[in-house]
Structure formats: C-alpha cells, structure tokens
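Got a structure for you, questions after.
One protein chain is absent from this view; the other protein chains keep their places.
This part shows subunit A:
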Amino acid sequence: MEPEKSFRACSTRVFASLIRIPSEPGGRSACHSDASKPCTAAERGLRVEADELLVLVAGGDQKAFEELYGLVSGPVFGLVRRVVRDPAQSEEVAQEVLLELWRSAPRFDPGRGSALSWILTLAHRRAVDRVRSARAAGEREQREARRAHHPAFDHVAEEVEAGLEREWVRRCLDRLTALQRQSVTLAYYDGYTYREVAERLSLPLGTVKTRMRDGLTRLRECLGGVA
C-alpha cells in the first residue's frame, strides 16, 4: 500500500499521538456515545476507526471499504461462526453480511450508535436468521440434541482464539447468575428465541425476559470496569 493511502484514514490524529495521545474522554474516542460507559481499550480503538471509515464507505469509497474490511472481517466472521457453527455456512453468511455492509452503508446514521455496533448487529441478525432456518429444516437436530447437554457457557470457554477481550467477557459472564448467563448466551450465541430459552430452562417467559435484561445490564457494569 502506498504511504498516502495508509496514512489517509488517520493522518491528523496519528502522529500527534506519538507526542501526545489525544485527550477526549467524552468525545469520539469513547466506546459508547455515553462516556460513563467505558469499554476495553482495544474495542474503543477499533470503534473510532470503523466510524470514520464507514462514513467514507457510505460515499462509495472502495478503498475505504478495503480498510474497513480489514477492521471488521474478523469480528464479523467470528460472530457469525460462533452462532452458525458450520464453517462453510459461516463463510457464506459472513460474505453476505460484508456485502450488505457495502450496499447499506449510506443508510448508516452515526447519531444512532457506533459503526461497529451497527455492523455487528447486522452480522448477528443474519447469523441468527440462518441458524433458525437451518434448525427449522431439521438439519441440525442431531447436533443440537447432543449439544443440549452442555451449558451454553462451555462453548465460550472452548473457543480457541484466546485474547484478553475474550478473557474479560468470559470473566464478566462468570459473574452473572447461572440463569442470567444461560438466558443471555442461549439467545445471543446459540440463536434461540426467548420462548425457546424459557422452554430449555423450564422457566416462565417473564422470568427469562427479566434475566436477559439483568444479565445484559450486569455485563455492562462489569465490562465497563476493566477499561
């Protein structure tokens, strides 16, 4: 890559950071629009880059899309594979998501949240759609039956790509109550609807909804504390 291109996305910020890291705790460097909810350092770094690039992509900039691909393909593919499991299908869904990202970029509204959330929300929605239609088609029944004996949390632990972020999320999940954790992970990582979660955990629907909310809120508090 030519230096001009490589420096483009961050030319103003970048070198200044060698002398003085930009100080804007409540500004765009914050993970959430609300600065009172911090996040891991790595997560925040990615978010800012993704926000800037997505604006360029929305204007039809293919070079910017290539850079954005470099940033988000890992998180997108990882998330899709986590939910879909099957490698070939995961690749297919990830490809759909990334292409949809290109097509729909002009619709991104930075006022409604970060680019990374927007992209991962899209990826998760597509992955869940795929896993549900596959389930409905019965393809996965056998595997599901086998998997049903293990709590969903084990899947998180058995993933191989270790990393500090993963470690933090794992620890924070560990601090939830068992029901909060199972409600959240069965839905998010395994793509079950809250009705299915209620069935699997033999809980009333209302309880599952509450556990999901409490689980997410507690996760926010815990992850916020490690930045």
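Simple rule for what comes next: a contact is a pair of C-beta atoms (placed from the backbone, for glycine too) under 8 Å apart; a residue touches a chain by one contact, two chains touch by 3 or more; residues count from 1.
Please note the rule applied: contacts and distances are computed from a predicted model.
Within the choices "Branched-chain amino acid ABC transporter permease", "Regulator of SigK", "Lysine-arginine-ornithine-binding periplasmic protein" or "PP2C family protein-serine/threonine phosphatase", the name that UniProt assigns to the complex's undisplayed chain is "Regulator of SigK".
Residues touching the missing chain, restricted to subunit A, are 1-4, 6-23, 25, 29-30, 32, 34-35, 37-46, 49, 56, 58-60, 62, 65-67, 69-71, 73-79, 81-82, 87, 91, 94-96, 98-100, 102-107, 109, 112-114, 116-118, 120-125, 128, 156, 159-166, 168-170, 184-185, 187-189, 191-195, 197, 206, 208-210, 212-213, 216-217, 219-220, 223, 227 (touch as defined at the top).
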